[in-house]
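Coming up: chain A.
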Amino acid sequence: MAIRVNLITGRTIQQGVSMEAGKEKPAYTAACGIIELDPADFKKLGAFRNTNVRVTSDHGSVIVKAVEATQGPHPGVAYIPMGPWANMVVNPNTYSTGMPTFKGTPVTVEVAKSEPVFSSLELVRKGCRGELA
Partner candidate 1 sequence: MTKTVTDVICPFCGTLCDDLEVVVSADNKELLEVYNACAIGAEKFLHSQAKDRLTRPRMRQEDGSWKEISYDEAIEYTAKILTDARKPLMYGWSSTNCEAQAVGSEIGELVGAVMDNTATVCHGTSLIAVQDIGIPSCTLGEVKNRADRILFWGCNPAHAHPRHMSRYSIFPRGFFTGKGHKGRKVIVIDPRPTDTANVADVHLQVEQGRDYELLNAFRVAFKGEQLPDVVAGIPKEKIYEAADLLKSGRFVIIFFGMGVTQSLGKNHNIDEAIAVTRDLNEYTKAAIMPMRGHYNVTGSGQVWGWLFGFPYAVDLSRGFARYNPGETTSNDLLRRDEVDAVFVLGSDPGAHFPFSSVKKIYNLPSVAIDPHETPTTEVCKVHVPVAFVGVEVGGCAYRMDNVPIETRKVVEPPEGMMTDEEFLRHVLARVKEIQGV
Partner candidate 2 sequence: MAEYLIKNGFVFDPVLGIKGDKADIAIKDGKIVETTALGSPKVIDAAGKTVMAGGVDIHAHVAGPKVNIGRNFRPEDKLFGYKARSGIERMQGGFSVPTTIRTGYNYARMGYTTVMEAAMPPLYARHTHEEMRDTPILDQGAYPVFGNNWFVLEYLKNHEIENAAAYIAWLLRATKGYAVKVVNPGGTEAWGWGLNCENVHDPVPYFDITPAQIVKGLIEANEHLGLPHSMHVHANNLGNPGNYTTTLDTFKLSEGIKPNSKFGRDQVMHHTHVQFHSYGGDSWVNVESKAKEIMDYVNSHENITIDMGQVTLDETTTMTADGPFEHHLTELNHLKWANADVELETGSGVVPYVYSPNIKVCAIQWAIGLELALFAKDPMRIFITTDHPNAGPFIRYPRVIKWLMSTEAREQQFDAFKHKDKVIEATNLAGIDRELNLYEIAQMTRAGPAKALGLAHMYGGLAPGLEADVAIYDFNPNEPYAPDDIETAFLNAEHLFKTGVQVVRDHNIASNGNKRTLWVNAKVDENPQVMRDVKEKFLRYYTVTLNNYEVTGHYLPNPYVIEVDATE
């Protein structure tokens, strides 16, 4: 079962705190290796809260944990805190302004229970070495 949503990214206080505490630490993965979905979208996806999901766009794919929106409702809009996980799938097109399109990337979300959410360092390392599925 898969759903299409519009992905945006940005800061959260947890992202900020865990970033300053060390991006190599699990707390950073817990804060940013997630996707916030609206309850309505959870229903469509037919998944429980806190399930790992694969998020795929035209630009890439990443495994994150699906959690319920903390600042909702926003049906049809999904939120991944700014960081390496979001940046695996955001639209890099700058329209010749220098700014990638971090907000407003159409993505597919599908349940991927058994697949792991990598830490930030693992994720970029594996990505650079072409070791990601």
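Basis for inclusion: all candidates are chains of the complex that A comes from, given by their letters.
Please note the rule applied: contacts are C-beta pairs under 8 Å (C-beta built on N, C-alpha and C of every residue); 3 or more make two chains touch, one makes a residue touch a chain; residues count from 1.
All of these numbers come straight from a predicted model, not from anything done at the bench.
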item: Complex member in contact with chain A (any copy), out of 1 or 2; value: 1
item: Interface residues, chain A side, partner candidate 1 - complex; value: 6, 8, 10-13, 15-17, 19-24, 59-60, 69, 71-74, 77, 79, 82-84, 87-88, 90-92, 94-104, 120-121, 123-125, 127-128
